[in-house]
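A short write-up of the structure that comes next.
For this view, one protein chain was removed and the others were kept in their places.
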Amino acid sequence: MTSTYLLPLLKIVVILNAVLVSVTFMTLLERKVIAWVQVRLGPMRVGPYGTLQPIADAIKLLLKEDITPVRADKWVFTIAPIVSMVPALIAFAVIPFDREASIFGYRVPLFVADINVGLLYLVSITSIGVYGIILAGYASNSKFPLLAGLRASAQLISYEIAVTMMLVSMVVMSGTLSMVGIVDAQYNAHVWYAFVQPVAFVILFIGGLAETNRAPFDLPEAEQELTGGFHTEYSGMRFALFFLAEYANMIVVSAVATTLFLGGWLRPFPNVAWLGVLDFVPGWIWFLLKTFVFVYVFLWIRATLPRYRYDQLMRLGWKVLIPLGIANLIVTATLKVLL
Amino acid sequence: MTLTPITPYHYLVLSAALFSIGIVGVMVRRNIIVILMSIELMLNAVNINLAAFSYQLHNAIGQVFAIFVIAVAAAEAAVGLGIILAFYRNKETLNVDEMNTMRW
Amino acid sequence: MSLFDTTELTLNMGPQHPSTHGVLRVVLRLDGERVVGCDVVIGYLHRGIEKLCEHRDWQQIVLLTDRMDYVAAASNNLGYVETVEKLMSLEVPRRAQYIRVILAELQRVASHCLWLGTHAMDIGAMTVFLYAFRERELVLDLFEEYCGARLTYNAMRIGGLPLDIPSGWDRKVRAFCDVLEQKIPEYEELLTHNRIWRDRTTGIGVISGADALAIGLTGPALRGSGVAHDIRKDEPYAAYAEFDFDVPIGTAGDTYDRYLVRLEEFYQSVRIIRQALDGLPEGPIVGKVPRLIKPPAGETYHAIEAPKGELGYFIVSDGKSNSPYRFRVRPPSFCNLQALPRLVQGHLVSDVVALIGSLDIVLGEVDR
Partner (left out) sequence: MLEPLVFYTLAAFIIGFGVLVVTTRNTVHCVLFLVANFLCVAMVYVLLAAEFLAIIQILVYAGGIVVLYLFVVMLVNLQRPPDAVPTRGRQSRAGFALAAVMLAEISAILVFSAARPAPAAASALPATSGVGNTEVVGMLLYSDYLVPFEVASMLLLVAMVGAIILARKEA
């Protein structure tokens, strides 16, 4: 009983809390990183060097009036932020932070579940996430959110195809759909898949940017064009939920990219014996470090690049990424059969 | 409270009920999009059946057929919605009773 | 979205919209995301400046002109005082002329910095926004040191200047010129050679030179279409005839060319400022101006090349009262804005904000 129900529940609680806290502080990280890029200081007033800023933000958002527009579709308007938040959170169920860690003498696997369709589960979960945005656009009963909703759904569906192609390539490489299995396969192959599959790596990263609505693909929420896109009409905690969902999705994409391409919890050069000192650092720290690098690149890109236009985005997705993805899949499969 | 263990019959009843709801939807509603959705419900009922039998017989063939059903459903939805859009452009209506130009 | 046939959607952008540069209201008719029609609604910032000017005496008007194009107040001042001087046939000392040129060119740099920042921000490059504002801040510091104000300078007087330059100011201006020349390549790196930026701006809002002239475009927006029209060269005023500078022109007449033209104007402004500082003559800063300014009866039109285009003043004096009989401004933003409905035709919503940015309008000047 303890091991079948209590332990997974405990892990879920810990991971959810960790995710929510890190998401909250990612808002601060984003503001700080972009501020440094832009030769500013960023938030400095709340706490030392502004470190308590997210808490102030959270209090502000909680205390704000939760406005529902009169002509909005009230139920859908309320459900939409939840629908976009939940998939972002349950995606963490299959992400392996480490194979095992010893906590108080117990050897505990550091993932909630290692299901044999882990990767497909992730894909299907992200495909649910698009509902939040479409529904928010529809329910607000306002033109800017509607345009954003249409943009977002088209964008997410198109880039999902490219990303899924890449994931299938990775499945062909590793021969398993399990996230833990993919890391093990990289250990056995003596190499991170980022070096074997650079095309897939790049496409997954670009697709990840697009799927999380991050710059330069942040069209659905382009403030300068659509006055905030699908969350134009939202305020207070419901707005915060959209925000948190976006950041949680960033972490999910980073974590998935880490697992698939950077060897998950494996230390650099896991098969080189004389680097054994690196084993001193626990695997989950390696995992978090690699994930953090991705997150940082996300922010860095946002600070650097202008925004794509809608039709250019679609062209990039359909005419470049998807054909490249299919070609990559075919080459991977062919080589896998031949070798 | 003790519940009787779940047998394939339970799944079959569930599937039958869902199928019946689908029939009611198709027959009663006049909005063509809802009718299409009711058809999807019926297809799902069939899939539950297939999966239940697959489980009962320890044989994955049922699931394979369920996947084919899903593929057909996708094709049906794409073409069906295309027809609806084309129709809506010309007639500005979604009511099946008004779709009678082919009637004699 | 063109796959689906939807009826036209009317989208009201502004007057509260983050990228209409103030209180512009654009009513777009959309087919999907494609613009099929565009109405520009203005007047939300109308303060009746022209009418106000007819009830102020001649020196007081300088202060009102500050409030038109509030990001290029010194250029407004310059246009006005030169018009009155022309009306009165006043002689302005050369030192004042030179300082006026320096101020006007610094102002051009400041105005272009603001344009660059907001334009880049509209297209999503948020870092350039802050970089450009960093440089604009330096110009504002220089202005503050010169006249004490950072935005509305009231920096010129009929017949000359209110103040001579503070000691050491010229050195600071030179230092600023060096800084600016180092910083512009940074913008170029972030934008000019950026694939996304080029995709977003090339081929957007193309207008031919002839059309641009016909519609009344002036300034960088006209030069982007390949017409080398610059009042500083064509009808030199102040001391511009004595300086050596080029008029950059574009070829394609699209948003990217207008961007390149303005970017090149940074360098040209720096060039003019350096020459003016080098040749800054000694002497008085105010000419022989009567105590009571009362231009003879008559009317005149005088235009200068403001950062945004041709800024013209048409002033009628009846020769009796202490204020102009009629005061009319030809603001560059207003005339350039006329091109917007035509430019956005057939482009996407995202391009509308890019084009508003590309025309470089200031609503204070459009509405006056």
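Some observations on this one:
A, B and C label the chains in the order they appear, each numbered from 1.
Rule of thumb we're sticking to: contacts are C-beta pairs under 8 Å (C-beta built on N, C-alpha and C of every residue); 3 or more make two chains touch, one makes a residue touch a chain.
All values reported here derive from a predicted model rather than from experimental measurement.
Listed residues A:Y131, A:Y296 or A:W318: the one in touch with the omitted chain is A:Y131.
The omitted chain makes contact with subunit B at the following residues, 2-7, 9-14, 16-31, 33-34, 36-38, 40-41, 44, 47-48, 51-52, 54-61, 63-64, 66-68, 70-79, 81-86, 88, 92-95, 97. Residues touching the missing chain, restricted to subunit A, are 73, 75-76, 79, 115-117, 120-121, 123-125, 127-128, 130-131, 134-135, 138, 146, 149-150, 153, 157, 160, 177 (touch as defined at the top).
Rule of thumb we're sticking to: only the chains that are shown with their structure count from here on.
Mean C-alpha position of subunit B lies 64 Å from that of subunit C.
Centroid to centroid, with C-alpha atoms defining each point, subunit A and subunit C lie 44 Å apart. Taken residue by residue, subunit A touches two or more other chains at no position, since every residue touches fewer.
Multi-chain contact residues of subunit B (touching two or more other chains): none found.
For subunit C in complex with subunit A, the touching residues are 1, 9, 11-12, 17-19, 33, 120-127, 130-131, 134, 190-191, 194, 196-197, 199-200, 348-353.
Interface of subunit A with subunit C (complex): residues 34, 37-40, 143-144, 147, 150-151, 154, 215-216, 218-219, 222-227, 302-312.
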